[in-house]
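Every protein chain but one is kept in place in this view of the complex.
Here is chain A:
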Amino acid sequence: MASVSRSFLLLSIIPTILILCADFACCNTGRKTGDGLDTDFSGFSVPLEHSFEVDDVSRFRMRGALQLRGGRETSVSLSQSQLSEEDRNNLKEVAAVDGLYKIRVPRVSLTDRQTERQMDGYLTAFVRACSLVESHLSDVITLHTDVSGYLIGVSIVTIPGACRGTEVEDEVDLEAFNTTLTIIPPTNAPQPETALFIERMDIEHEKRGKPQEQKSFFAKYWMYIVPLVLFLMMSGAQDQSGVGAANGGGR
């Protein structure tokens, strides 16, 4: 399940831009389930059940087992058997009356093994049976967890998802599921990007060039002030009464 963990990493690295769609693309390239089931898992397994009935009354039967592993790198895999002859016919009949194909998984926690038994109830999802048939049992099952690792929802879609009414002739197409399985933890919503903004502002400031150092008034204009003071002092020493008269005249 390398593809799954890679996408998870991707999500945790770039939380601001969510690329769930790209995520799917890489999931689809994932290998088919059914091989590599004997991988040594320290996780646990929960049943994946399905139900498809002509009268739309749910009667859940075993479809396969989900191998879940919690911890830092949550991963999931699915081992499932082929559909029996009877099931295949049944599914086709359900598809013919536009019935629903439902799946369910029990509510479990991926991190806390103790609470697994305490929680009751199931998470249920459905897809139109006809679309499952027409897609030749290619489905995408997504498990959603919350922040503390509880499974909160499951969803199933088929690719393609439409019901066009095309007949599936070949019985072989309806034997084995071609399932893509992903587990999606919640994404962290971004915080306001203050640091980056301030950095950018600083860069802009630098681009504009360094502002002139604030010299003091005297440092700037000493060449004008000193001669003026000297001139005033000298003229004042020479003729004090003249200055006084000038002032008086000014008033």
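We take it that a residue touches a chain if its C-beta (ideal position, glycine included) is under 8 Å from a C-beta of that chain, and two chains touch if they have at least 3 such contacts; residues count from 1.
Simple rule for what comes next: contacts and distances are computed from a predicted model.
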| field | Name of the absent chain as recorded in UniProt (options "DNA-directed RNA polymerase III subunit RPC6", "ER membrane protein complex subunit 1", "Autophagy protein 5" or "2-methoxy-6-polyprenyl-1,4-benzoquinol methylase, mitochondrial") | value | "ER membrane protein complex subunit 1"
| request: Out of A:95, A:140 or A:168, point to the residue that touches the absent chain in the complete complex. | output: A:140
| Which of these touches the unseen chain: A:54, A:96, A:159 or A:233? | A:159
| query | Where does chain A touch the missing chain, residue by residue? | reply | 16-21, 23-24, 56-58, 98, 100, 102, 104, 107, 119, 121-128, 131, 140, 142, 144, 146-148, 150, 152-153, 155, 157-163, 184, 186-194, 196-197, 200
